[in-house]
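A single protein chain has been omitted; all remaining protein chains appear in their positions.
For clarity, chains are labelled A and B in written order, and residue numbers in each chain start from 1.
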Amino acid sequence: MATKASRSAARIMMAPAVVLLLGWMLVPLILTLWFSFTKYLPMRGDSIERGLDWVGFDNYARFLSSSAFWPSVQTTLVMVGGVLIITLVFGILLAMLLDQPIWGQGIVRILVIAPFFVMPTVSALVWKNMMMDPVNGIFSHLWRFFGAEPIAWLQDASLTSIIMIASWQWLPFATLILLTAIQSLDSEQLEAAEIDGASPLSRFFYIVLPHLGRAITIVTLIQTIFLLSIFAEIFVTTGGAFGTRTLTFLIFQRVIDSQNIGLGSAGGVYAIILANIVAIFLMRIVGKNLD
Amino acid sequence: MARMTSTRRKIITTAVAWAIGLVIFFPIFWTILTSFKTEAQAINDPPLFFNFDWTLENYISVQERSDYLRFLWNSVAIAGGSTLLGTLIAIPAAWSMAFVPSVRTKDILLWMLSTKMLPAVGVLYPISLIFVQFNLLDTKLGLIVVLMLINLPIIVWMLYTYFREIPGEILEAARMDGAKLRQELFYVLTPMAIPGIASTLLLNFILAWNEAFWTLNLTAAKAAPLTAFIASYSSPEGLFFAKLSAASTMAIAPILILGWFSQKQLVRGLTFGAVK
Partner (left out) sequence: MGQIELKQVTKSFGNTQVIPPLDLTIHEGEFTVFVGPSGCGKSTLLRLIAGLEDISSGHIEIDGTDATSLVPAKRGLAMVFQSYALYPHMSVRKNIAFPLKMAKMDQAEIDKRVNAAAEVLNLKDYIDRRPGQLSGGQRQRVAIGRAIVREPSAFLFDEPLSNLDAALRVGMRLEISELHKRLKTTMVYVTHDQVEAMTMADKIVVLQAGVIEQIGSPLELYRTPRNVFVAGFIGSPKMNLITGEEAAKYDAHTIGVRPEHIDVVDGEGEWNGTVGVAEHLGSDTFFHIHNTGLGEMLTVRAIGDVSLKHGDKIGLNPRKNEMHRFDAAGLRIA
């Protein structure tokens, strides 16, 4: 509660942030919406100055019916789902492990978290060359060591490779958040359950996992939003080839490579809608936490 | 857990944890190690661990080949500039929301976060058009503005959660003591929130440093930061593992060091206070 004076001061102080973000949101959004209803091929001479032809929902329909669309949706789902499952399962295990008393805990934590701070282009290139190179990569050395034929990861198992790279990048995030959540679990609860005769497994399923529920949901939602728009990892490894063209990358190609702005914008609107569906759930949880 | 654990168990968990930690860290370790090898040693079969002639020649040739320092400076300027600018805009906004909350505060905060969820690719072309229109393409200023806008919701949000921990009575005391709004912010709130502001700056610097959609798509040569510098190594020119490693090490080293200080803030900043 406060006075009128401080309330009007508050409005003024909030204005720059609100106005900037409003502009940042609305201007491109409106342009994208507009383009998505027009034929806009700059390479063939279309331009805003000369006026764009209104084509209604043509772009939306064409984007959906293009042969690349469904595969890209499938790729996106497999990639997001795969990364989520890997990071959550290993994240929970790792968080529980790091919650135990161990020597050098601080250093282990740092080792585990480090990948998060590696910029996406670097992680993609390091994995592509140092790890996954079919001749000189560490994996090929390992494979040969065990007498197996090395794999050309980014060609023959391209989507798996991308999932591995993204999981490596996001595992620290999941682990860190789940670890924070585990540490907030009252150890007396576990002790009480132990006295009540609960086995380690049932302690995990009846106490630890429910306690982590919120954190798991949040990790899922935040990662989904970021994973849906993964870009650099694909850009510098496969360039979208070999079945790694996600929805985001498809839109990117429509806009930049084929310079079909109308079509790309329609795709963009789909992507925005998709992200917003996820975002609504996230907002709900975050919002509840605000009260 | 409060209970005593047997030493045996501790040894096992320690071993497992270290093993996993090292596996996860291995790609980074291997990159750093390789950066000190010659190109021939870098692709030696079997891989060389420590038994090679350490050399700095890769670092020198990376600087000569692609002018690392210029990209580094661009990264520092873009990440630093966007973070500082964002913080300057966010402090007053976060003050308003934390200390003069209204019925709409919560909605505004959530709306701000929702702008962060906007998929970049959906607005790539419009932003490029605007950049062309205002001659911002391949300029540091343009990227500073864009990255500031991208991270502004997180900055506002983080500062808001930190400010909320400061008792409002102290600001009221300052008001009673005759401090004007500007003085209240400058003499009382900001010094009290220094740890929170520092964490916010740190995390957002890291996020801006690693941002790799806009930096790749809106720069060419002049303003390109390290993300683009590294991407230029994606087209191989013969044997180049050692040089790639040196370039990668140089791109991530500054932020790895900073990152280690920001673990706690990471959770707070990236979950919008929903996990504490």
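Points worth noting:
Following the convention adopted for this analysis, a contact is a pair of C-beta atoms (placed from the backbone, for glycine too) under 8 Å apart; a residue touches a chain by one contact, two chains touch by 3 or more.
Values in this document were obtained by computation on a predicted structure and should not be read as measured data.
Only one residue from B:A174, B:I197 or B:A247 touches the chain missing from this view: B:A174.
When the full complex is taken into account, the listed residue touching the unshown chain is B:V188, out of B:V188, B:L203 or B:A247.
Residues of subunit B that touch the chain left out of the display are 167, 169-170, 172-180, 183, 187-188, 191-192, 194.
Residues of subunit A in touch with the missing chain: 1-5.
Here, only the chains that are shown with their structure count from here on.
Note for the complex: subunit A touches subunit B at residues 2, 6-7, 9-11, 13-14, 16-18, 20-21, 24-25, 27-29, 31-32, 35, 48, 94, 97-105, 107-131, 135-136, 138, 141, 145, 168, 171-173, 176-177, 180-181, 184, 187, 190-191, 214-215, 218, 222, 225, 228-229, 231-232, 235-237, 248, 251-252, 255-256, 261, 264-265, 268-269, 271-272, 274-276, 278-279, 282-283, 285-287, 289-291.
Listed in rising order, the residues of subunit B touching subunit A in the complex are 1-3, 5, 10, 13-14, 16-18, 20-22, 24-28, 30-31, 34, 42-43, 45-47, 89-90, 92-93, 95-97, 99-100, 102, 106, 108-110, 112-115, 117-127, 129-130, 149, 152-153, 156, 181, 206, 209-210, 212-213, 216-217, 226-228, 230-231, 233-234, 236, 241, 244-245, 248, 251-252, 255-256, 258-260, 263, 266-267, 270-276.
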